[in-house]
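One structure is given here, and the rest of the page talks about it.
In this view, the complex is presented without one of its protein chains, the others remaining in place.
Here is chain A:
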Amino acid sequence: MSGVFMGMPSLPVFGDGNLHIDEPFPAAAHRELGNTQMRANLRHATHTIRDKRIKVVGELPDWEELRDAGAATKNQVMANLPALLEEFEKNFTARGGIIHWARDADEANRIVSDLIKEQDTTEVVKVKSMATQEIGLNEYLEEQGISAFETDLAELIVQLGHDKPSHILVPAIHKNRTEVRDIFLAEMPNVDPNLTDEPRLLAMAAREHLRRKFLSAKVAVSGANFALADSGTLAVVESEGNGRMCLTLPETLITVMGIEKLLPAKEDLEVFMQLLPRSSTGERMNPYTSLWTGVTEGDGPQNVHLVMLDNGRTAALADKYGRTALNCIRCSACMNVCPVYERTGGHAYGSTYPGPIGAILSPLLTGIKSEENSSLPYASSLCGACFDACPVKINIPEILVHLRGEDVDSRRGEKKLPSQMDLMMKGAQWAFSSGKNLGLLEKGLPLGKLAAGQDKKIKRLPGIAAGWTQSRDIPAPPSQSFRDWWKKEHQSEATTMKQEK
């Protein structure tokens, strides 16, 4: 018998694509924190959306029940995903759609590229799609000689600015309107050279630019917000109507969607169409909702394709504590309330998915050992604002902690010198595992006073603790712990009682 295993080649378990951070989060954050204009833009924008969200959420007396319903539906979807996917495929195919299954980013890109080439064109229009961002479709198509034009206004700004999105819903959140005007003047063909930064004029310039693309493109690429299993229907919600142009004008429509986007039935939209717009843009309802089911002869796209993307989703689903991250409906409420995101912006997270959801989703999709992604679960103070805001109640702080545990465990047993953090945690384990040990350690408290200056403050600490003293003092410790004070008090009580006897 051969010693070489001749079975199935190993399958890629985790996802790939634009999900990786290139440098550890603290380093990326340090760089982004230095961009004061970006920080000011972000603070303004996130606070505006935050306030709007709180207002419209407050209008609904049953908001908590809606969140519970949304979470329950999504949990049910994840528990029955294989069956629901089959049901969806059957219905989608019966109505004239064609389904393609893609295991990872590379497969998905190849499928889309081949479909476009079949139509004998080198230009496609796109409605904003997180899934195609995730797999890096635009870059892939460019290599194949195909130009993909983003039609979402903010996405267009990012594309023209040769930039990356900084937010999943407001991709150009880090730019102010003067910066947008400068990008348009420099990059948009036939733009009025006297363009000002008035939002209406900026929108009109973009509209004129995009109209030309809509009317000439033979193929459109879209994402999807929801897929309804009971009818094989896809849904896109948006604010500008540009998505609807993409979905209806071209002959061929190719949708790329993560397999987790399913909902069991159209009745479920009732809940999600209340949760999503309120959580994302602080609107009661988004201006445009498009639903399409297969092909209708003589009306709309005649070739309707759907690429169902795994790219690490089944690996995330298999993670007992982390799987609810797949409940995410990409509303971005967690980003808008996150104090870390507010200061670093989306680029620091290095992934298509920034902010709190990105800090759990990226490592879940790519595996905790992947490159620098293991630094993402630590990019949070665990303040819990994200959990409060999440419309489908994803307990992001708890998943962050779980992933930190996975990260620490993944490094156990490696023949490496323990890190300073490892040593600190070992030492603290000893100190905190018994009252006796902590008491013993506290006997050394007066020594801490020596480290403090005359003003009774410790101003510089070595090693990893140096981060603390970069902007904060530590008070000199007291000469006596509470434990010792208590012992003394109650000893003297006991003595007094003895003497009285």
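Heads up, the rule we're going with is that a residue touches a chain if its C-beta (ideal position, glycine included) is under 8 Å from a C-beta of that chain, and two chains touch if they have at least 3 such contacts; residues count from 1.
The criterion applied here is as follows: contacts and distances are computed from a predicted model.
Colleague: Given the choices "Cytochrome c", "ABC transporter permease", "L-lactate dehydrogenase complex protein LldE" or "NADH-quinone oxidoreductase subunit N", state the protein name listed in UniProt for the chain not shown.
Modeller: "L-lactate dehydrogenase complex protein LldE"
Colleague: Where the complex has a chain not shown, which of A:340, A:357 or A:392 is the residue touching it?
Modeller: A:340
Colleague: Looking beyond the chains shown, say which of A:144, A:176 or A:481 touches the absent one.
Modeller: That would be A:481, which touches the missing chain.
Colleague: To test your reading of the contact rule: which positions on chain A touch the chain that is missing from view?
Modeller: Missing-chain contacts on chain A: residues 25-26, 29-30, 33, 339-340, 343-344, 377-385, 387-388, 398, 401, 403-409, 412, 421, 425-426, 428-429, 431-439, 441-442, 445, 456-457, 459, 464-465, 467-468, 470-483, 485-487.
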